[in-house]
Structure formats: structure tokens, C-alpha cells
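One protein chain omitted, others in place.
Letters are used for the chains, namely A, B and C, taken in the order the chains are written, and counting of residues starts over at 1 for each.
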């Protein structure tokens, strides 16, 4: 991974740079939210993606604005990677009227349909069939849009995952299933829930091809997603991408949690040593795509944007009472 | 199949003869019910297993009385093969107090827990996880009982099928999944519902081994079930058996239905030529396990038992009104 | 019927009206499609999808695997992407499987995201009562759906209203659970030939009266009408019958105005009594028209038992016109007296009544398809 990567050649430099900008932005968002959360002004459960950012970035870099993306409780990265506005995300966490869901949805229910981020559900596996439905619509409408749904390793335990693979395969629907396998569901290890760690194979008997990629290697994800997206656009049907990665912080909330005992500090440190941001940064630096100066410029810019977003969120008004009744039928 | 079957040697003659008696009995039940149904005295939807009888017989011949069996809407054969009383079955169809479920359940809800037939559900895939639950109980209780659930080819489309494979494999539970793949769900061909006809492979990615057997060949089923049951008793975990077979009559009701157009008369006739009762009878005759005389004696006896059962059912009283409230809480 | 302008058109049956609503909705909007188990098969959901299939083919009328939850999610996604799916369940009993997608997703998607998106899906939910369908094939689950905010629940009783309300459901932007009672399928009535919609949330007075109000839904409306006719003929009791048509939204004003006039209320429902739809109507009136009430509110609904299959038990299990008659009699003649639980009503008496009123509707024993 630290060698010159041949795949770099096939990816336009601006895409490589945009992806860097995005992964830095998403990391910043996660870390800043983690810092601010203990102030108890964001009054909703928050699931951070710190350590898993590469997946969102690598997949979404292959998508058009009019492609559809769905996500789960851990959705900030996907919202941002698909182009959702940062400040409306932060405002949503603060329960503000200016939030992307008007303060009604909260951290687990981000949405930005204007850029194709069609929503997130805090029900495990909830958006897997819904994403497939958008793919069905694309086919019926004769469009070449692609649908993507991001979910965790526990979501494959819900039957709807297999039901969806079956139907998507039957109808050759342009939907890509992206599993962020971070080895745990809350505090439960994958092998306490599944007989074996082989999520990418689960589509085989449904004739849905799958690959397993290093979820901390942005370029590997980019390539796998590119292939899947191309397949879909050509009408060749669904694809399953398993990304092996790791969540650094606690399941929900801003802190580290190796002290709980369900996983070790060593395990965490092993994964932190393979930070997806650093790995990618190093590749770009080594290949001359980015300079040290670019890195600090971007860091600074992203930092400012984040502060601006926090300010915006904090200063925004709360929704008023009438709001509660507004979207009811 | 018409040659001397080496597997015959390994099966005790009395088991072979008992299986013959049972398959003849189940066929008789199906045909006689089909004859009587137009009288409109059995006032509930009836799903006949004519053409599929070998599966129930071949599997249940490997089970002990204290093993658990569950079934679906098409459950008469499984009820009988596991040892349920014929006359209480018929009485149930007639809605009588003497029925196996007191006239409350009807054709789709037979039960005979006294012989381990633990019930049938008319919800597709409904008993798949329930059967697994009995297997979990067996393990927790340190018993070597085995659980079996019979279901159709549509049941594998419900997510609970995969959820169950996952958990059964995770915990190595002694449960055998027996799919009677008769190619159709109501009027819908398998390939209109599933990308490919490979049900026995669906357990692979869950590490549940599977086999596909000729569902009209009683001995093949017996052997496959024997292996699965042995595995289970040894604590080696679940097993999936797909039996390719065919339903002769309409999905629900007593008539033939090739005129509807969803399947052809040729297809039906091809399968009728491979009648599971005749195939098995021929093997036994050719191998001297049965004589012609045995065959007619059994036919006569089974016929009489059936008539006795019908008489019993018709003469039995209806449940009275108070019955309706009896088992309520 | 009642307040609706009675069109003079030809009569067609309930199932034909559904079929027509499908075809005309699909003609008017190419984004409308139908999916569900068996919608394209030779029986076409009791005939209701045959015509649409013939006209629009497999692309817009297609079968699905048996996977209710996922196919509901699929419909939601298609709706989010601009389509207008109609999903069909030959029995609403199967919908327990898709409660997650219906209640956690379809119902919530609009409000949960602050109104950014809408989910225009119509879910046809058929109540299968008849011919020993039993506990898992004859439930009538409207109360469950009505409780969850974000779902509309429509339950028409006539060919006229089923067409207009189905077209309105398909045209509207909310998820609608469209509950059809199979016993109504053969009922005939006047139905305009062209497309039309009826407002969801408006009930109708189908018979005027001054002594008591019977608020009924779906198949129970017909029982209520039979009861009203009998009560008039036999005892001179004037019953006003309301067809609620939808449970969510509920036409509160119509109910309250009627009770303000009659002072007495019987609610007739096709589902279970406890925590059922009839409880809501009763509670509404006990809250908002209390001062007009002259007698206890009665509910005629299923006893709290799962449906038996035996024909004798089925007959006792299902309430009918006679139970409504006795409920009305109790509150009109001797307000305040304890009501007899439905299932204690005698079978013999019931059978006699049913024979008596059988000419009032085209009801006949259901002999299939199953």
C-alpha cells in the first residue's frame, strides 16, 4: 500500500484530490463532533464513523449527483460523501430548524435528496430494500442511475438482506450493497452472531457477485466501487462489496471504549495504525499528487468550514412548536 | 432406479415395508379427500400433497417419536408420516370436535404433539424458525432429539429462512430443513421468483451443507435424511435437503389445473409418469421385499382405514359454541 | 347512497370497480404500477388485476417473491424515486411480515426528514373471511395500521366508493393501507365509467335516522343496513347508518353530528373488539359529544379470539346484523343496561335472522377461490 499504486494512473488527479479533501472533511467532522458532544447541546444519540471514512469516500466518488444513496444509523460520512451540506448536518445534530431534516430527524436520520442522499434509517437493514426500490424505479424509467446502500455487518443478519439480494438478482437491478464490516455490532463480535466472517460470499447463492476489500484503503474501495457502478450502469445487475474496517470510538457517543472489555486496546491500536486518512495521504504525497503544503491548506480550510458549520448550527433557531405538526397527514 | 438398489441392503426390511404402507396411506388420503371435497362438507381450503408423498415418508422414517416435526399449509403428508392419527386428520378437515385440533385449526393447522408433530402454519416460512427453536431446546436440555421442518420452494424467499440458517449454523443446532421444491408457488414458476433453481446451495455461505435429491425417489430421500439425522444426533449441526418434486393437483383444492395455463399438461404428465408410489412399489417388488399380494392387501387395508376415518369424521359432532372460548387467555 | 350524488351509470361489482380503478389510474399516470404475489397469475387476485395485466403487461403488473417486508421496502424506494406503486396482499394477515417497512419506514419517511420526501404507495390489504380461512388467513387488521401515524387507512364498502377511493389513494402522496373485505367482492352497485376520486377522510351517511347512529366500516356497513331495515320494520326504530369509508383520517365531524342528533351510538367493525377500531370511534364520541349521549356506546366487533375454521364455530364467531340489532335495541329501549357479549348470542337465533335478511344484499356463502 505504501508503494506506488498502479491504480493511481487510471484515476484523474482532480478526483484523487477531491477524495482527499472529502476524507479529511469527514474525519474533521467526526472529531469535532466528538469534542463538542460532551457539552450536551447535541441531544441525540450519535454514531461516529471515525476510522471507517474511506468507504463512504471511495464509493461515492464513483457516483453522479442523480444516483441514489441510503444509509443507516452511522450515516454522517455517507451524507457528506454524497454531497450533503456540512452545516445543515451539524445543525441537524443540534436539533435546529436549519438542519437537513429540520431538526426532526437527528443524527440517525440525515437526508439530502437534492444531491441524491435519500435518507438513513436507524433500523438495522432498514434501507437495504428501499435502495433496491429506487433501482427498480430507475430501470422502469429507463434511466442509468445507480443506487447504493451502506450498512454494517449486523445488517446482513436481517432476512431482508437476503430477500433483497434475491429480488435484485432476479430483476438485475442496478443496486450496490456496501457493507462496512467493522467486526462489531454494538459490543458484539461478528463471530458471536455469524458462523463465519465471509459477508462478501453471502450473495453467491443468489447469483450476486461480491468482493471483499480493505476498508481502510480508499483506492481499493474506489476501484471495487468503480467496477460495481460500471456493471450497474451497463444493466448487469447488483453487486456486493464488503469493506473490512474498524470503528475507533464507542458504538454510540464520542469516547473510546476499550475499557469496557469487549475489545482490546491492542486491537484498536492495530487498526489506528492503519488510519485510512493517513494511508491515503501518504500515497498522494509519495506520488506527488499532493504536496505537504496542500495538506496543510486543506486541513486549515476544512477546519474553518467545520467551525463555520458549528457556529451556524449553534446560532440557528430551534424549530417552533407549529413545526411539529407541519408534515403530518 | 429400476435396477436393484444397493441402498436397499442397508435398510431393514420392516422399515422398507412400513414406508410402503405409509406412502400408500398418504396417497389414499389425498385421493379420497379430493373425491369428497366437492361435497362441500370440508369447509376449509385444502392443499393436497399428491405427487410429493415420498418426501414426508423418506424423511420421517428416520425420526423417532420424540423428534420434532413442523410443516406448512401443505401438511397432511407430514402429519401422517410422523404418526398422526388418520381419523383425527379427517375429522379436522370436517371441522369436527374430534379433529386433531378440535375443529379449530382446519386443514392448514394439523398437530399431533403426542407423536412429535408440533404443528403447521399457513404463513409461508412460518415454522422454519420455530423448528429451530425446538432444536435449541434439545441442545439446552442435553437431549439428542432432532427437529425437522418441511416447507415449499417459496419459503426460501422469506428472509426468516436465511436468518434461521445463520443462527442454526452459528449454534450447530440439530435441525433439518426439508424443502419440497415443486417448481411452483401457487401459479408462479420458481424462476419468476428466484434467479436460479439452486435451493440446496442457499445454505453454503452460512456454512449449512445441502443436498439436492430426486423428490420422487423415496430411497434417495431416505438416505439423504438418514445422513442428515445422523449428523444432527452427533451434534454436527443443521442440514438442508432440497427435494425436487411436483404437485399434481391445483394449488388449493381437489382438481387438476393445467387448463389454467400457468403449466402444461405435458409437464404434468411427465411427472405423473414418475409417480413416487409406483417407483417405490416397483423397487420393492423387483427386490422381493413385497409381493403382489402384499400390495393388494395393503391397498385394501389402507382403503378400509380411510373409509373408517371418513365415517368417523362425518359422524363426529361439531364443536359446541363454548368451545370457541375454551382456549382463550 | 346517502349524501353522495348517485350516478345513474351501469352497475358493476366491487372487484370490477377495483379493476377499473387500476386500469384508469395506470392510463392516467405511467408511473403507476402493480406488484404483489400473484398479481399476474391466471386468477389475478380474485380478478382485480387481470385487466390491468392484460392491458399493461409484465412491466407494470408483476409478480414478486414471497418476501413481504422487502417488497414493501422496494415499493417505498420506487415511490421515493417518483413511481406510484400499488402493492397487493391477497390476505392482510401476511402483512405482519412487513410491519417494519410499513410502520418504521413508509409511515415515517415524510415526517422524520422534516417533510423533504413523500412516499406515495398504496397497499391493498384483503380481508379473507370465509370458507374456514381460520386464524392466519381471515384477520382484519385495520386497527394496527390506524394506530401508526403517517399511514392512511381506507376501507370502502361499496363498488362506488372503492373505485373513487382507490384512485384517490393512488393519486395521493401518502402511504395508504387500502383494506378490502373479500365478502364485498361480489356486491354490485352503480359506478361511473370514467375516472373519479373521492376524498379520503370523508364518510357518508348511507341511511338517515333519528333514534340511534350506527357507525360502520367495510363489510359491517351492510350488516348495519340490514339491521336498520329490520329495526324500522319490526320496531319502528329509526337508525342512521354511517359508512366511515376511512379510519385514518377519520371523519370526526360526520360521526359527531350524527350522534348529536340521535344521542345514541353503536360502532360496527370487522376486526377484534379490544383495542380495535371501534374503541377509537367510541372514545371520540365519549370525549367530544358526551353531553348529547343518551345511552352507553355499544361496540359490535369480533370477540378477542383468533378465528376458528369449523363452520359451527365460525358462525358464532362472526357478529352480524343480528348483533347490531340487539345492540341498538339495548340502548334505544333501555338505555344503560349491560350488553350481552356477542359470542353469547345464540346460534339458532342468528341463523334465523340471517335467512330473513339475506335478500337485502347479494351475500352468499363463499366457495372459493381461496
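Rule of thumb we're sticking to: a residue touches a chain if its C-beta (ideal position, glycine included) is under 8 Å from a C-beta of that chain, and two chains touch if they have at least 3 such contacts.
Bear in mind that the values here come from a model prediction, so they are computed numbers and not experimental data.
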For the chain not depicted, the shown chains it touches: A, B, C
Candidate in contact with the missing chain, chosen from C:32, C:297 or C:316: C:297
Contact with the hidden chain (one of B:30, B:51, B:103 or B:237): B:103
Given A:36, A:185 or A:268, the one touching the chain that is not displayed: A:185
Contact residue for the chain not shown (choose from B:163, B:180 or B:204): B:163
Chain not shown, touching residues in chain C: 69, 93, 96-97, 99-100, 102-104, 107-108, 111-112, 134-136, 143-144, 146-150, 247-248, 250, 271-272, 274-280, 282-283, 285-288, 290-291, 293, 295-299, 304-306, 335-336, 338-339
Contact footprint on chain B, counting only the chain that is left out: 68, 99-105, 109, 111, 113, 118-119, 121, 123, 126-138, 140-141, 147, 159-160, 163-164, 166-167, 170, 326-329
Residue numbers in chain A that touch the chain omitted from display: 40, 43-45, 95-96, 99, 103-109, 121-126, 154-155, 157-159, 185-188, 192-194, 252-253, 260-262, 318-321, 323-325, 328
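Going forward, only the chains that are shown with their structure count from here on.
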Chain separated most widely from chain C, comparing mean CA positions: A
Whole-Å separation of chain centres (CA-atom averages), chain A against chain B: 47
Rounded Å distance, chain B centre to chain C centre (Cα mean): 37
Sequence positions of chain C contacting 2 or more other chains: 64-65, 67, 69-70
Multi-partner residues of chain A (each touching 2 or more other chains): 159-160, 163, 166, 170
